[in-house]
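Heads up, the thing below is written out as C-alpha cells.
As you look at this complex, bear in mind that one protein chain is not there, while each of the others sits in place.
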Amino acid sequence: MSNLLTISPSPHAKGKETVPSLMYGVLMALIPAFLFSLYFFGIGALVTTLVSVGFCVLFEWLIAKYILNTKPQVCDGSAILTGVLLAFNLPSNINPFIVMIGALVAIGVAKMSFGGLGQNLFNPALVGRVFLLISFPQQMTTWPLPIENRLNYLDAVTGATPMSHDMLGKTDTVDMLMGATGGSLGEVAAIALIIGGIYMIWRKIITWHIPVSIIGTVAVFTLLVWLIDPTVCVNPLYHLLGGGLMLGAIFMATDYVTSPMSSTGKIVYGIGIGLLTVIIRLWGSYPEGMSFAILLMNAVTPLINKKFKPTRFGEIKTK
Amino acid sequence: MDNVIVISVLILGGIAILAAVILYVIARKFKVEEDPRIDQVAECLPGANCGGCGYAGCRNFAEACVKDFNGKVCTAGGNDVMKKVADVLGVEAVAADAKIAVVRCRGSKDCRPKTSNYEGAPTCAIAAWTYGGETGCAFGCIGLGDCESVCQFGAIKVNHETGLPEVNDEKCTGCGACVKACPKIVIELRKKAPKFRKVFVSCVNKDKGAVAKKACSAACIGCGKCAKTCPFEAITVENNLAYIDFNKCKMCRKCVEACPTGAIKEENFPPRKPKEEAAPAPAKAPQTAAQSTPEKTSENK
Partner (left out) sequence: MGGVHPADKKITAAKPITPLAVPQTVAIPCAMHIGAPAEIIVQKGDKVKVGQLIAKATGFVSANIHSSVSGTVKNIGPVADASGYTKQAVYITVEGDEWDESIDRTPDLKRNIDDLKPEDIINKVHEAGIVGMGGATFPTRVKLMVPEGKKADAVLINAVECEPYLTADHRVMLEKGEQMLIGTQLLMKAVHCDRAYIGIEQNKPDAIDYLTKLSANYPGITVVPLKLKYPQGSEKHLIKAILGREVPPPPHLPIDVGAVVDNAGTAVAVYEAVMKNKPLIERVVTVTGDSVNNPGNFLVRIGTPISALIEAVGGMPDDTEKIISGGPMMGKAVNSLEIPVAKGTSGILMLPKSLAHRGEPAACIRCGKCVDACPMGLEPYLLSKLAKLKRFDDLEANHITDCISCGCCMFACPSNRPILDYMNFGKGKVLAIIKSRKK
C-alpha cells in the first residue's frame, strides 16, 4: 500500500458548494445591476465600486494579519462582496475618501471586531453605509442624475431620489424599474436586481423566504395605507421599486451571517424588515428606511433563531 | 420660577424615596438565607472550578462541605486547602494522599508507526469514537490534546515532537480532569511521592505481546519480568499488561531495569550511578528534572 489510508467519520461525500463558491455566486448575481449602473452612472459607478472593493479587501487583510494575527482569508470573496454591496449603496459621485471611511467602518468595526467572517451581528456593508449616511448626510443624499452624467464623476449634476418627500409620485414607474432615476449606484435598476435574485434562488444560494416576505409585506402594508389615505402614502409600486428596497430585500437582508436559520424564522425576519421599512419611510424623518430596518432586524436575529425552530420530524400536533 | 424648582425637587425626591422603599422591600422579601460559612469556605478554595472533587464548581463544593465535611477532598487544593476549610468549619481535617497525573503511554512518533491518517474533528473523544487510532495500537494515546484543553492549571501539554502529553509536576494539582477527559484512560492519578518521583508502567496496551510489540516498540508485552523482579510484590500482570500498585511500590526501580521494552518509566530520579543500590540517592535532583523527558530515561538504560 503506497499511501496510508485516511480515516474520518461519515459522511465521506461532500456537496459542491463552498464559501467562496457561494460568495462568488452572489457577486455573479450582482453583475446585471452593476452593468445597469455603469450604463446610467458611467465612470463614477466604476470608480466608486473599485475603490470600495479595494479598501474592503485591504482592510480585511491588514486587520486579519496584523491585529487578529490569523491567516487572512480574503480569497473567500466575502470582503469583495461587502465592498460591492457598500458601493451599491453609495451615490456614484461620492468622494473616494468617504468610500474609504465607509470600508473601514464596514470591515473594521462591523466585521473584524466581532471576530471576522461568521461572527458579526450586523451586516457590514449596511453598517458602513449607515455610518456614512449619518456622518456625511449631504454627500450621501445628493445623487447624480442618470445618463447625462455618465462621463462626469465628482462634478456630476445631482438630483434627489424619487423617495424624498417632494419627489414622491412624480417619477415614472417604468423608469424606476429600468433604473433611469437618481439613487445609489446599485439600487436603481429593480429589474436587474430581480434577475440577480432569481439567479440566486435557482442556484440555491438563498431561499425565497426573505425576499418574498419583505416585498410582500411592503406591498400589502403600503397598499393598505394608500387605500386609506393616498396623501400619506403613494402608489405601492413606488415603494417596491424605489430606493434600496429591491437591493436590500434580495442582497442585503439575505446575508447569511446576519439572517435567521430556519424557514419560519426567515419569514418572520422578512416581515419585520418590511414593516419597519414602511414605517420609517412613511413616518420617519429619513426618506429611506431599508438600511435601518435591516440593521434593526439583524439585532433581533438571535432571538428569532431561539424562538422559531425548524419543525421537528414526527412532531405532529395531535388533533 | 421657585415653584417649579421646588416641585421638581419634590417629585424627583419622592420618586427616589419610593424606589428605594420598593427596592428595600423586594430585597427583604426575596432574600436567600445562606450560611455565611459557604462564602468563607469558598474563599479558601482555588476557584478553578476544575470539578476534581466531583462537584460542578468550587461553590457547590463549599456548600457540600458546610453541610457535611466528612470525606470531602478538594483534590486540586490538597491538604493545605482542606486544612483551611476545616478551620473555617471548626472541624479536624484528615490528611489525604496527594495525587499527581501520569501519562501511561510511551508510544511516541518514533515508537509507534502510523498506519492511517485521521481526518475528523480534532478531538480525542471523536477520534476514539471513530476507530482505534492512527497507529496499530488501539489502546494508547491519540495525542489530540483533550487533556490539555480541560486542564485548568496549564499542567498538561501535548509535546508535538513526540505526540504525547507531558505533565508539569509543579503545576499538576491532581484534580483528575484530564483522567476523565481521556477517552482511552491513558492518564492515571498516582500517589505523589517526594520530589515528584514516579515509577509506573507507561503503557495500557492489552494486546498479546507480539501484537503489542508490532504496533509499538515501547509497549508492555506482558512478559512478567518486572513482577518477578519486584521485591515488594507491587506489580501484577493482567490481560498482557503490567501494573504497579503505588501503595506497595517503594521506588527501588529494579523493574525499570528488568523491562525489555522500556515500558516502565521512572521520572525525576537523579541519574543512576552504575550498580546503584535501591535506596534513593540523596536529594540533588536538578530543578529541570521536574520536566519529565522520555530521553532522560532512555539514557539510563
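Letters are used for the chains, namely A and B, taken in the order the chains are written, and counting of residues starts over at 1 for each.
Convention: a residue touches a chain if its C-beta (ideal position, glycine included) is under 8 Å from a C-beta of that chain, and two chains touch if they have at least 3 such contacts.
Remember, predicted model here, so these are calculated numbers, not experimental data.
For the options A:29, A:117 or A:214, the residue in contact with the chain missing from this view is A:117.
If you put the hidden chain back, the residue from B:48, B:125, B:237 or B:258 that touches it is B:125. For subunit B, the residues touching the absent chain in the complete assembly are 115-116, 119-121, 123, 125-126, 129-132, 138. Within the entire complex, the positions of subunit A that touch the omitted partner chain are 1-3, 5-15, 17-19, 21-22, 73, 76, 78, 116-119, 207, 256-263, 309-316.
We take it that only the chains that are shown with their structure count from here on.
Rounded to whole angstrom units, the spacing between the C-alpha centres of subunit A and subunit B is 52.
Residue ranges on subunit B touching subunit A, taken from their complex, read 114-121, 126, 129-131, 134. Residues of subunit A that touch subunit B in their complex: 4-9.
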